[in-house]
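The complex appears here minus one protein chain, its other protein chains still in place.
Up next, subunit A:
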Amino acid sequence: MAYVIGIDIGGTFTDAFVADQHGRLAAAKTPSTPPDFADGFLNAIDELARELDIPAGRLLGETDYIVHGTTSTLNSLVTGDVARVGFLTTRGHADSISIMNLEGRYAGLGSDAIQHMARTAKPSALVPRHLIKEINERIDYKGAVVVPLDEDGVRQAVRDLLADGAEAIAVSLLWSFRNAAHERRIRELIHAEAPGLYVALSSEVSPRIREYSRSVTTIMNTQVGPRLDAYLRPLQATLRERGLTGSLLVMQGSGGCVSADNAPAHAVTTIGSVLSGGVIGCTRMAEALHSGNVISTDMGGTTFLVGLVVDGAPARTSNTVLNQYTISTPMVDVHTIGAGGGAIAWVDPGGNLRVGPRSAGARPGPACYGEGGVEPTVTDADLVLGIINPDNFLGGRKKLDVTLARKTIAERLAKPLGLSVDEAAAAVYEIQNAQTADLVRKVVVNSGQDPRDFSLYAFGGAGPMHCASYARDLGARQVIVPIGATAAVFSAYGLATSDIVLTAERSQPAEMPVDPARLTEAFESLETELATRLAEQGLTFQTVHYEREADLRYTMQLAEVSTLVPNGSLDAAAVAGVGAEFQRRYDELYGEGTGFPDAGLQLITCRVRATGTLAVRPELPDHLPGDGTPIPSGTRNVLLDITVGVQPTAIYDYQALGAGHQISGPAIVEAPTTTVALPPGTHGVVDRLGNLVLTFAPAGSSGLARAGSATSGASEKESV
């Protein structure tokens, strides 16, 4: 037997998923155990073994690999529990990480926060000033040495840093990605002073142009590397003691994993480790269902995450923002667009009803939790409307108090607005859904896509209650609610089905057309580097695949667009093809004819992504087929459409539904981990994997359109 396991550790729950190659699956959800998350990890393994009815030792003994999504790195950075890092940089540029291109004052904040300009501020310094040392050395944009390295200066700086208590040293010099000699020599000098000290070089961690984010990335890597090592090393040892013979792998933000031994040196890539599981889960599910383009929406209790799968591959980004700092490491692009079920509804001083962006968070949470929350949230509205069954929330694990929800909505919303409690709750539901549609649309359109070409996947505890409305508003083709075998642990499922993905990149800014031989050489050297790292993983791969891309831009524009580059040896025609592909992609992103080819093109960064496919890829089992018409488990009054009001609504127990069963809205489907709302005009069918697939009757039969014409697209459209 060969098992694969996915373990996803979130702030509240640790989700686990196991599969063998014969389609046998098991899932477990256990509480996370901060601060020592490893305990929760081991509990989850025990729980999986119980589910499979085998001893934990046997499960571990027969496991090929465990893929771990960890908050360790992110937590260290967010809480500031990081290694004490000394920083060496080029003389004259120490302030780069505090000037932060000034964008650090607002990066990652919502527009509500940015509008309050006097209250915006930069985050606290990444490295205290006394732990930053400037070095006399300079390399120019071509990689030529302008000022030789002052080695005595380096030695002195390192001694000062060590005397000041530095546990690790980050080195980021100007133009080091063009010429890494000074950085490498500095490492030698450091190790001569302090053998074995954790040292990270920007030319290795993030060899990309733009010193601000390169330095930030290198520093953060140095801060978390020693901590990640201190977390993984004992965990791996314990797993070995308990019988694990296979590999422990760690999920990276890029959506692929890396071996636990190899992870600390590239620690910064594991930021986003827990975010990408859901998107990878969607990618695998989309493969199984041939969905192609997917909008993944994960609406939990405290966050609302959106990701995209385009043509079967997750949309990626090469930068991300953490604590207002910009990090340059390739990642799956996951957008946080809202506060999830905990979003607070309020009446603003102008007497207008608003939802979000503030959140009641996990503590105290919505009023109906009875844990001290006094402000009405989206979850409270869902409960008042009858969408949530107070006795069956999270499979009955949490009892909800309708009285508290009604009370706060009555006092804080209905009364000031002159509405009934039901009306106020319905308004919160509709506003939340409309805003979600606005925000999801923005994510899709900004990536150059049209939401009408997508299927929308909805998961997370609260997503399926709202997805029918916002998906319809967006014009998505269909909604898929994955509530089959993977429902509770969708992200963990994503982990267990992931590949090894390693990325190598290097900026080589040059005017197009670049010399084909040099470009080939650049890509080949990245591929050689990746082949070595793949071998270090200690795994057997079914296939290994290299994907090349280059970031190009029009001269004078600051932003680059990632462009696919063919494999193998490149000739002049291939280089021209890369330019053409960039222009095509640019038009797709920004609109036909918006490029500025007369400015000329520049190739900035080369990147290669190596994917090693693992030997075991769990298949999802078929759902049992259902006979005839499904029988509702009951009926209750639910308000799903404000134009209709409260109506008796059929309630279905998901566990009684079989593949092929069809349901028409208004209806509610209750599953152990979530509740699916089907407003009037929604049609649902259970597919062969047990997912609930929702489609909609043509527009106009429902929704908010009370005033005027409800047909869309009828008016003339003026365009150039």
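The definition used in the following text is that a contact is a pair of C-beta atoms (placed from the backbone, for glycine too) under 8 Å apart; a residue touches a chain by one contact, two chains touch by 3 or more; residues count from 1.
In the analysis below, contacts and distances are computed from a predicted model.
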Given the options "Ger(X)C family spore germination protein", "LLM class flavin-dependent oxidoreductase", "Phenylacetate--CoA ligase family protein" or "Hydantoinase B/oxoprolinase family protein", say which is the protein name UniProt records for the missing chain.
"Hydantoinase B/oxoprolinase family protein"
For the chain left off this view, which of A:96, A:203 or A:503 is in contact with it?
A:96
Would you indicate which residue among A:58, A:122 or A:585 is in contact with the undisplayed chain?
A:122
Of A:237, A:445, A:580 or A:656, the one touching the omitted chain in the full complex
A:445
Touching the absent chain when the full complex is considered, from A:17, A:41, A:65 or A:175
A:175
At which residues does subunit A meet the chain that is not included here?
90-96, 98-103, 105-106, 111, 114-122, 129-130, 136, 138, 140-141, 146-148, 150, 174-175, 209-212, 348-350, 352-355, 417, 419, 426-427, 430-431, 434-435, 438-439, 441-442, 445-446, 509, 511, 554-559, 589-591, 593-594, 596, 598-600, 642, 703-720
